[in-house]
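The structure is given below, and queries will be raised subsequently.
Not every chain of the complex is shown here; the ones you see sit where they belong.
So that you can tell them apart, the chains are marked A and B in the order they are listed, and the count of residues begins at 1 in each.
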């Protein structure tokens, strides 16, 4: 089964630059995360953006929407910062005929202790099993994208 | 959502005993694997067996079947060695009204490079999204349990 993964940045892709003593969104971590999973999936990874999701503009969201809409794949995963994940998901709500699953992580994929791999595995599984629509896979659950919000204080996604 | 995880051993739970210079099936690794995933799931872990799946007997399979059948949970994950995973899955085929997902790993969960976490995340996601029946989540895919086999040479599960 063919799945296209679009990467847009967010915490999941944060790396550390010692020379600047700071963390920045770096190259997509998806390939590295999946390297050991021994997958029988036909995956295509398309890097789109490298931004904190708080910095995404309407133009960025239109770029993401267009890329997903034009993809040959009917099953799509989008990695994305968590803070505005639902906003971008809403912008893709009118794409017909595709199962689109957003995911990301609260801790960078490069950390030893991270939710990144779990979330990505969950999103890739959901993308295969769910009907067309836009979904968010976070904290072990899969939500319809318009029925969920990030609870910043509790550091998790929950149903509206 | 409530999910019960039954552990039966297999490669996923193999640990190393230096004093004996050998690996053995140890305590269930599920809790440790999920510790960082920041899950909003109500999980119950029930250890049943600690065996290589090649050593499982008919009585062992009956024990697994009975435990799953008697579980309050309608969504169940079973961690299991890969070599006879389909045999045990077949023994559970007649349990009605439950979504039962088997998973395991080709490399022990304690290894830095392992498919264990991906597979477990995939199984827990599938257990929430699929209808009643017996399923196998391995290599990034989810198969009906009676439509899959382990290809030992290729080290992966594939459709029959």
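In this section, contacts are C-beta pairs under 8 Å (C-beta built on N, C-alpha and C of every residue); 3 or more make two chains touch, one makes a residue touch a chain.
Since this is a predicted model, take the numbers as computed values, not measurements.
Give the total number of copies in the whole complex, keeping in mind that only 2 of the identical chains are shown in place.
Counting every copy in the complex, the total comes to 4.
Here, only the chains that are shown with their structure count from here on.
To lay chain A over its twin chain B by CA atoms, how big a turn is needed, in degrees to the nearest 5?
Roughly 180 degrees of rotation.
Nearest whole angstrom, what separates the Cα centre of chain A from the Cα centre of chain B?
The computed centroid separation for chain A versus chain B comes out at 26 Å.
So in the complex, the part of chain B that touches chain A is made up of which residues?
Per the stated touch rule, the residues are 1, 34-41, 106-107, 113-115, 117-119, 121-122, 124-126, 128-130, 137, 139-142, 155-158.
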